[in-house]
Structure formats: structure tokens, C-alpha cells
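Only one protein chain is missing; all other protein chains are in place.
Moving on, here comes chain A:
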């Protein structure tokens, strides 16, 4: 068989291929040749073949059949073979491969080889991709080499140790003795890798950290020598001596000085020196300054030093080099929490960075700007941010819009300003706002009672201009549905009221229904809005017509709504005014979804109860539908499904269910009475917060024996929160001689019907008893 072609030739040939198919053909041919050569166990050409295989692997072709060949090369005595063999191992034999472990023995032998370059190859391979098992097996060898006087091997052993520690953290202790005099080396390579090793150990173990704190003076000395030393050609980078080592030392100092006053003090001077004397004209100087600033901010430095650091960052912001500006913005973002005031001083520069051309810088500037917004600068900052929102790339718009909403919510100086800001965002970046902002905005608008007329007017005007941005259209149609009467009557105080007739408003809403630009959700909003106007406008006939037309709409959602609204006109007309009344002010729940059920004595039992509950307030447009589902011929008896929030004075039929509204004298009730155990509930209203009911349970025992280890547990549906205080005792005395009392506090912000599931455990006459029960007979006054 002819000798396999040389690597060079192969590369040259492949590069002449003009198409992907041609290249693939050449490679397949060569692979076949290589495979047969491997089969022949040819020692002379194995190296060449594996090299070619590695080239083809880099082009993206499979090379797994060369894995074992790499192992054979590693085992060979020839240096050339070993070099290619180890390279192949690093490229093809990562720890996910089965044959990976077979390398262990070869590596072990090579770690003890007489030639340092072979040892180096072994250390490198182990240190780059050794698996945990391999590391465990060979850690001893590495530790031995860490103590050698050969600096070439020592530096590699140090980094290999770093890898071993990363893979098998328990082995860290093993390397501790070898680190004793690592820092007294003169060789920069060994110094650098030693610092890396020390950093890794300190980061992983607080004990090591305390142990190595004593090295701080030595590190400071080494750093000082580097700065003061004269020109050294082999380590110099643009006039700075060994910046890589300097940065690593600064990083280790950062870790050692964190939350330790003494160490921080010891390094104060050197940090100040580096911060003031480093040459900033080239990137390398700035790299060192950057690391210094990070260190100063992290350790317990004195305030003068911190100010120096922030000023350095401020200077970075004005640098011509984009990379440095980016790095400055990133660091300021990290420090804005702790040194807020100092960063505020650079606010104007940061805001200027919003106008930068570079995408990365703009993003960082935006994040930082939002972090800097506070009550004082909100107006100015918002102007800049809104301007940014207008002109930025689409990828930013969603994040920026969310940020604006959050900031506006926290710091809005006035309700009108808040609404104006929201309007501005909706009109400029309307299609990019997140879905959950629509319900949030609706809630905000509902709660700003005095601004209703103004809001609906502005939204109406915005709709006239543009109906393509769905969130804007949705919020606008909801508002028009709610406050259309204010719009038509021209009541606006804040600005010049516009003259709008009912027909014009209905024209706009109907326009949304038929427009191609409207999403199905938007159509739903506008149909509901039209329906609501039937109680606010006088042109009911027109609305009836629209609703009946959509009763045969193809869109199932629209059809359902229209049919139900139709029913509202026909059968339930007497309820229509009550159902379509103005929305009450919504309580802001902490999360937008149903609140989590509270743990009671460690148990949570609520899943079965959830399914019966309608969705929470934050879906206002489904409100009308839900009510209709309940009242319009469903089989579920009304009493079991809780009603969404409506004032108790709504609709005739509802009043009967809700009963009397008087709050005083809530009668007690028996919650449970079985097997001699009776549990009574008595009620109180908690004065400061009318949403909290305080229930006291009284457990009494009519059997002959005491009930010991009595534990009362309760669970409530998701919309409630429950707090169980400690019981008076765990023993319910026999024969009603006494009772155990326990206080339960229930938070019921949505005024829904209270239901509870209770679990009782106790021991009676030596036998454990457990029971579950549902308590549904709460008097209405207890939860209204």
C-alpha cells in the first residue's frame, strides 16, 4: 500500500475543492484510506494519519474512529507521536467518551518521564480535560511535581492542581503543604500560576481563605516590585511590567481583603499607588486600573479610596475607546447599589452614553440609567429615557418599556405625569410592551379616579391617530368602555375637552372590530367595551345590533361573548346595569396571579379547592363572562362558586346570597363535631384591617379520656392567606372540662366566601386518630 499522503498535501487538496460536495468526497476518500491504514496497525504513519484526521475534524467531519489511535500514539516512545497523540486526545477524547479513562496509565507514566516536555504534555492534557476519576488517581503525582524545583514543571503543575481542585474539591487539602513557598519564586510563570492556584483555593474554602490571609504582605511586596521595577523586555507590555501577573495579584487581594479590616488596611497604600500611577494611554494600563477599581470596591477600603475608584470609572466613561466605556458602565452597574450617591454624580455622562452608536454600550447605559432613577431626578431621566425609547433598536424597546413602567410606578411625581408617561410609551413603543403591562395599566388607570376623564380623552385621541399598536388599542378600548360617558359629556379638567358624540365613539370601536390590524384579543376588548357603553350611552339599539351581528362571528371567543351579551339584552336586561357598572378600585396584589396558599403547621392542602375558583381580578374583560356563566344556566349551584368582586349592592338576585351587610355580632358556628370532639369557631373583625377575620377555635372533648397530642391544622383556598397562632395547649381534657383554644387570622382581600379544610390529629386512649373535614358553613358576615 502506498504511503499515506502528507498532511500538507491533504490540506492543499481539500482547499482546492470548489463545492461542499467536492470537499466531502475528498474527505470521505481520505478517511477510508486512513481507516484501512489504522486497521493495518502501521506504526510509522499513524502520527501522520491522526494529524490529517484532526484537520478533518476541525472542518466538522466525524473523527471518532481515531480515538483509540490517539491512545496508541500517546503510548508511543517517540516525542512526535506523543505530541500529536495528546493533541488528538484533547480534541477528541473529552471526559464524555468511554475510552477517556484509558489515558490514565499513559499519563501517569509520562508524568514521571525523564524529559520535561513529555511531562509537560501530560500535565497539560490532565489540566485541560482530565475527568474527576483521572484527577483522583493522579492528584498525587501532580502534588509531587508541584514541589519540584524545575520552574517549567512547577508552573504547569500549579495549573493542573487548579483543574484537579475544580473537578474534585475534596482534594484541595492535599495541595496545601506544597503551597508553602510558592510565592517566593522568582520565575514569573510560577508566580502567576501560583497566584491562580491560591485564588482558586481561597474562593472555594473559607478556611483556606483565613489561612492565606497572612500572605497579603508578601503579595503587596511582589506587586510593589512589579510596579517599581525597571524595564524588563521579556515581561513588558507597553511600558508596564507583567500586567497579567499584576491583575491576578489584584484579584487575589480582592478576595483576601473582602470583609477583613486588617488585610484591607494592609493593601490600601498599594491600591492607591496603582490607581494613581498607572499609565492610562494604552489598554493594558486601563486593564490594571479596572481590576484595581473592582478590588477597591469589594474590600473594606476607606472612603477616599472609594471615591478615587468611582472617579476612575467616571474618567473611563469619557474615554474614546469603546471597550473602556463599556467596562466602566458594567462596573458602575455593579457598584450602583452600594455607592449610589457617588455614581449619581456621573449621571449626565451615563445618560449621554444612551446616545452612543454602539449596541453593547447602549444596553449597559440603559440598565444603569434605570438603576439611577430616583425621586429627585425622575422627570429629567424619564425625558431622556423616553427619547431613547423612540430611537432605539427594536431589541431594546421591550426592556426599555418595562423599565419605564417600573420607574414611573415607583417615582411618579403626579398621577397626571404617570398617565402621560404611559401614554407616551404606548404610542411610541406600543407593540413592544410586555403582555402583562396591559392589565397593570388598566389597574393603574382605574385607581387614579380623578384622572379618568383626562385619560379616556387622551386615549381616544390616540386611537384616532393609530390603531396598529395592540396594547395601546386594548387599554384604550377598555377605558372607553368604562368611561365613555365622561368622554361624551366633555368633562375633562386637565385639558381642553373635545367634542365627541356617542356615534363617533361607537364608530371607532366598531372600526377596531372590523380592522385587519386588530388581534383577536383586541377585538374581544372592543366588543366588551361596546357592550359596557350600553349602560352609559343612550343609543342602545345600535349596540344591540352590533352585538347580535357578532353572535355569528367565526371567531369563537367573539361569538361566545356576543351571544352572552345578547342574552343580557334579552333575558337578563334587569341585571345589565348592575353587571356593567363602573369597576371598583382594584387592590394591588403583590403578584399578578393568585396569591400563594400559606403553610399551616407545615401542611398545604389546597389543590382540590382551586379548580372551583374563577380567575382573579386582573382579567377585567372576563368579568362579565364569568358572571354570565354562573347565572346563565350552569349546573353548578351558585353558592359553591365564589363571586368575583362586586359591591354587595349589585343586582337583585345576588343580594339574597350575600345577605345582610351588618358587621357586628357575628354568630359563632360549629365547624366540626365528631367522635366526641367538637370544634367551635368564634369570630372577630380585626380593626386596623377590615380584610382580616380573626377566628378563635374552641376544641372540646366529650369523651371519657383526654385527647393528647392534639394538633389542629387548616388550609384555605388560594385567594386567602391564613395565619395560625399557637394553641393554648395540646391536651383537650375529657368530659368537657376545658377546651383548647387557638387563634386563626384569615386575610380575605377579595371578600370571597370563606372555606376551610381542617385536619385534626390526636391520641385517644393510646390510639392515634386523624380526621379531615371541610368547613363550608361560615356565616356570611365573617368573610364579607
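Quick notes on this one:
Please note the rule applied: contacts are C-beta pairs under 8 Å (C-beta built on N, C-alpha and C of every residue); 3 or more make two chains touch, one makes a residue touch a chain; residues count from 1.
Keep in mind that, in the parts below, contacts and distances are computed from a predicted model.
The unshown chain of the complex is recorded in UniProt as "AP complex subunit sigma", chosen from "Elongator complex protein 4", "AP complex subunit sigma", "Protein ABIL1" or "Exostosin-2". Checked against the full complex, the candidates A:76, A:402 or A:447 give a single residue touching the omitted chain, namely A:76. When the whole complex is considered, the residue among A:13, A:205 or A:283 that touches the unshown chain is A:283.
Of the listed positions A:188, A:523 or A:561, the one in contact with the omitted chain in the full complex is A:188. Interface note: of A:4, A:66, A:127 or A:403, the residue touching the hidden chain in the full complex is A:127.
The omitted chain makes contact with chain A at the following residues, 8, 11, 15, 43-44, 51, 54-55, 58-60, 75-81, 83-84, 87, 90-91, 94-96, 115, 117, 120, 123-124, 127-129, 131, 152, 155-156, 159-160, 162-163, 166, 188-189, 192-193, 196, 233-235, 237, 242-245, 247, 251, 283-284, 286-287, 290-291, 322-327, 358-361, 363.
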